[in-house]
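And now, subunit A:
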Amino acid sequence: MDDAAAKPTQAFRIETADRGSRVAAVAAIVILLALVLLPVFAGRNLIQDLIFLFYMLALAQCWNLLAGYAGLISVGQQAFVGLGGYLLFALTLLGGINPLLAIPIAGVISALFALPTALIVFRLHGAYFAIGTWVVAEVYRLVFAQFKPLGGGTGTSLTPSVTSTVPGIELVKSVLDVRTPAARDIISYWVALALAAGTLALVYLILRSRRGLALGAIRDHEAAAAGLGVDIYRVKLAVYVATAAMTGMIGALIYLQKARISPDAAFSVLDWTAYVIFIVVIGGIGTMEGPLVGTIIFYLMQRYLADFGASYLILLGTLGIFVMLFAPKGIWGFVSERFNLTLFPTRRRLAIRDRAES
Partner candidate 1 sequence: MPLLQTCKLTAFYGDFQALYGIDASLNVGETIALIGANGAGKSTFLKAIAGLIPSPADSVLLDGKPIGSRPAADIVKLGVALVPEGRRLFPSLTVEENLLIGCYGRKMQGPWTLDRVYSLFPILKERRASATPTLSGGQQQMAAIGRALMSNPRILLCDEISLGLAPIIISDIYAALPQIKAEGTSVVLVEQDIVQAMKVADRVYCFQEGRQSLEGRPRDLTRDQIHRAYFGS
Partner candidate 2 sequence: MTGWLDALIQGVLLGGLYALFAAGLSLIFGVMRLVNLAHGDLIVLAAFAVLVVAGKLGLDPFVAVLIALPILFVIGFALQHVLLNRTLGRELLPPLLVTFGLSIIIQNGLLQIFSADSQRLHSGAIETASIPLGGGIAVGVVPVLTLLSAIVVIVLLNFIFYRTSIGRAFRATSDDLEVAQLMGIDHRRIFATAMGLAFVAITIAALFLGLRANFDPTIGPARLLYAFEAVIIGGIGSFWGTLAGGIVLGLAQTVGARIDPEWQILAGHLAFLVVLVLRPRGLFPRAQD
């Protein structure tokens, strides 16, 4: 037999990037740089608006990972937002820990709470799991409402001794020539940006990893994934705990910036679940770009329509229902199918190159 014929003449590579995503990667770096430098030029209002946009984006990415990839549709993530917020207050007010340090600690402790929580709620499935997470969030809310050292049912505020110890305030004040509250906002802005970018990066890395391949399989067809040996329970548990940690950190940041917390606000279904679900559904569930698109749309709607109160919420609900029924892949889903676009390349492609060519 001919020796050359026996050897394979093709080389295989797994690729994820393509032309569109390479352009997007460069654009992302440029945008990130611009955002970091933004406080130099921007007014306080814009900075506060962007803080809101960043943390909603981060929350949306987390919920999307949970529901869109792991199939865990939770209506109770507000549990970890509130938990993170209260942990921040507890660590700083009661524990004397530096506020910025308290944020990652809050994330770790949230993960620790998430573990036993998961073991309980995982006994439920599907829609019952969803309501179960809501019950758990209510339990968290009611427990914290009893916690007198942090204000019980009426809540409490961060003292100036805490807010003024956020590192970097003096530096920002002198370099950018702003007063203390604005400086604090700017630091919060950078932390929010870091959290948003970090969440995006973390989610992206998870989806590109082997775990991520498993998640994609679970998203596409859970029974088939199980049949192929994916340990569904452990993957779901890992995702639940990881998103709880991220959500906890985001909650800690949110309430550091607001400087005032109460059980009803911290564990609000509307703010931390309804809006987040709306963002993900409108944007496009099960993709990374979807929540990004959804957050921008939501931010614009919130900015210009929120004054309409109950009517605005009716509009959101109606829009959500329409999209769910008639465009279940959301706006990004529609766009990406039409134009075959991907900004965050996570799908693997088999690239075959003829060895003879190289």
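On how the list was made: all candidates are chains of the complex that A comes from, given by their letters.
The rule we apply is simple: a contact is a pair of C-beta atoms (placed from the backbone, for glycine too) under 8 Å apart; a residue touches a chain by one contact, two chains touch by 3 or more; residues count from 1.
Worth saying up front: this structure is predicted, and the values here are computed from it rather than measured.
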Candidate from 1 or 2 that touches subunit A, complex-wide: 2
Footprint of candidate 2 on subunit A - complex, ascending: 67, 71, 73, 75, 120, 123-124, 126-128, 130-132, 134-136, 138-139, 142-143, 145-146, 269-270, 274, 277, 281, 285, 310-311, 313-314, 316-318, 320-321, 324-325, 328
